[in-house]
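Selected chains only, in their assembly positions.
As written, the chain order gives the labels A, B and C, with residue 1 at the start of each chain.
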């Protein structure tokens, strides 16, 4: 889905200076389909780093800011100012820039979870309602072609009424106390920067969103247990939850960053009355589909609006880019382009999910209601 | 492990007449390694069926009984009487024959769950203490070579301290209301014959035992949710539980007979501080073992006391036969032969597990203590 | 398929004394379904070993022979003499006992390859024509349920006209010079005992038979290359061949005993105009079936005349036992029981295959005609 006959969106970025991980991923996603051009940034709050990081990426010096508030103001004032901004800072630095750019009428692309605290998500929701700007939450995995196909299959009734949803996200990179020099680990393990949730916020929200995205079923109650296995860690590194969905389906959610042997083991299994689906992120170009009484089928990525034919694997960057490109098409006014995108309500619900898990776990795993 | 220089155990059977499923499996297991000879049976309570079923299997007419009490009495009195009996009846018919044969001093091989009700299991435990006879509970999956190897690896510390245990047993043969002619489904769905537990008793106990068998860790608390998805069914057909293990490890257990797409999907994953293991019954000759920071290894069935070399797959019947053969060797007095066998305490604990899940589920999934 | 209402076949064995590998496997196969009773044997040519090996298996002393010729004579003369004999000696010791028992009117079960030399196979074919006795060649893999199902699917046209057949059998147990104490390796590497073929005879014949068994297509021409990678070895340890089938299908066959990383990697892929099949022995309870333009299906072992339901894996011993049991049913006169069994023509063709590969390889891989 290389964008032809398309004027790339003028893009800015907050965070993502030299050495940052997720900022680079966002830039890949922006660039892949020729849908964006990065032209401005508040890549760092340190002036020298902001300038050198911008130069490394080919930004003009006058578009390298050290303050996102100033950037929002200045860019909104320019004729050739940015149309959208990507916020790729740690969680506690999502809210303020998102607010600033939304209020400046600039579209926002924001990493997940949406904010560090639930009340911020609620406030952002209010702010957005009075802004003409759009909001994209980068729940990456909803950009995988087979995830979207799974969602459509459920919607078309190909599984029958859903009975069970099992989702897990297993990593092992925090199985030991983190190296103090590991910036990724440092802010994620610091409640002041990531919020009170650890694994449940960082990857549990991905698992939760995936379950919600594919099934469309609202979650009514959650019973959760958060654990911290690594001594001295201030946030959970392991979480498991039981979910009750509207209509009676049951679910389990498991998120762990101490799951030795797992890299990015995001997996989902959905069982309906008539059929079931299984998909896993580490081999994302295949999905198992089993109808009751029939042989299991291995579905491969297909469809028409594709970058490359099936059999040539796509991966994580392509999924990320799909979110970006759909968002760009929506900004350019293409009807329905944002129909499959995670947006503000998804961000708010993710924060409600974290909050519910914390409340349940604080209460020894008792059932709590969502929202 | 064909038994050479070994006088086969004289075996009787209660249940298992023509058309029965699990009785035939027990006979395969008894025969495979040349460790037993079936010579008597109360294969049915209907005289004609008892006689014809016995004849079909080559039993002498005077060893075909219609009453297990009479069989226990008569066989105990014979010089050439049976040394062991296999009880392969529905759950509610385990207790009485087990009691009769234990009291007659005849070794008992009993299908799982041990009884239909917890109090029966407790009584059987008392009876067994005053009997010289041995007791084997056929938790089949503990006979798989790689399951035993997993147990040994955990015991040797190859995983480090255990943090997580996830086990599941998924089937789909009860995803629809059962055919009234399906005898297997009929008694399993009838609380009068199977006990109050449905899936949790029939396959949940297998999952529970597997977790306990490999890890050796006692379970202290359980929070369980049992569901009945198929309208009109009188027992649960889907169960999920959260487990707390002694020492702080967490666990999940999932058992379902409405899991469309699954045949006998028994899987376990155990994560320790240093390494993890994964095994699944449907491809039982491989096991994944991953040490932190190293490449995942695929371990194949090995060892010295084997029937066939690795690469030639063994299956369910061989696992079952391993339990039988070890038990025969224990009966013949071979030291240590029963060290790896599920016995009365396992049967009792299985009933306590069912009871705990029922208690928790009755109380909206609240934590209950085991035992 | 436990045999009920069935008088077990009285069985003898040539070879298979204490410590032998394949003899034990044959006994498992004979015993599993209650279709045979082992009552006599020439288990060794050394009197003490013959007697002790027989005693270990419960044979009466007067049924323990040291000479297979004497055994054939004596057993044929007894009222209660054996009805069938299993020949489980090294290749060069297949012909003479097979001849002796066939001439005595006793059914023969013979390990593969049928003989050490092609002319012996031809002579055995002639002998068998004037004997009323039946002959089973234990090409084990044709006993796997999914192999039989594959054969049926091809026969029913579910693949369309066959275009390609790829089969391989990869092992690594001879990747190094063999331990002189390894009896299995010793005779297989000795042309005097195994014949001129090494890997091509020992496992190449399995691969060849599997291709022929499933497709039913005659092979018209072969171009083969045999290699000996381990210095000092006297027979090939690696073979690859190109096959031309009647009707234009192409094939490749690969057999290696130096394929590091492989245990018993027997795999086959068959591609037709309309669909393809893939099966591998190390996970024998699944088979892939792909129709052009449709999702790949994973077929599991099914059917009605089964030992255990799908999802409970069967393995090598069960496949082996299926050959034995079908043969027993054929001996007892059950119509059609031997329809799926490898018999004398298969044994002869296996020897012709080895001969063709040797002829081609001797001629630098030139095409040679089969038979």
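By definition in this document, a residue touches a chain if its C-beta (ideal position, glycine included) is under 8 Å from a C-beta of that chain, and two chains touch if they have at least 3 such contacts.
Worth saying up front: this structure is predicted, and the values here are computed from it rather than measured.
Student: Just want to confirm the stoichiometry: 3 copies shown, so how many copies does the whole thing hold?
Tutor: Number of identical chains in the whole complex: 4.
Just so we're on the same page, only the chains that are shown with their structure count from here on.
Student: Name the chain with the Cα centroid closest to the overall protein Cα centroid.
Tutor: Chain closest to the assembly's C-alpha mean: B.
Student: How many angstrom between the C-alpha centroids of subunit C and subunit B?
Tutor: Distance between chain centres: 35 Å.
Student: Calculate how many whole Å lie between the centre of subunit A and the centre of subunit B, each centre taken as the average of the chain's C-alpha atoms.
Tutor: Spacing between the chain centres: roughly 44 Å.
Student: List the centre-to-centre spacing of subunit A and subunit C in whole Å, with centres computed as mean CA coordinates.
Tutor: Their C-alpha centroids are separated by 56 Å.
Student: Which residues belonging to subunit C are in contact with no fewer than two other chains?
Tutor: 300
Student: Can you check the complex and tell me which residues of subunit A touch subunit B?
Tutor: Touch residues, subunit A against subunit B: 163-164, 166, 172, 175-176, 223, 225, 227, 229, 238, 240, 242, 248, 250, 252, 254, 256, 258-262, 271-276, 278, 288, 290-292, 296, 364-367.
Student: Hey, which residues of subunit B end up touching subunit C in the complex?
Tutor: Against subunit C, subunit B makes touches at 2, 4-5, 8, 18, 24-25, 27-28, 31-32, 34, 55-58, 171, 262-265, 281-285, 300, 307-318.
Student: Along subunit A, where are the residues that touch subunit C in the complex?
Tutor: Going through subunit A, the ones touching subunit C are 289, 295-300.
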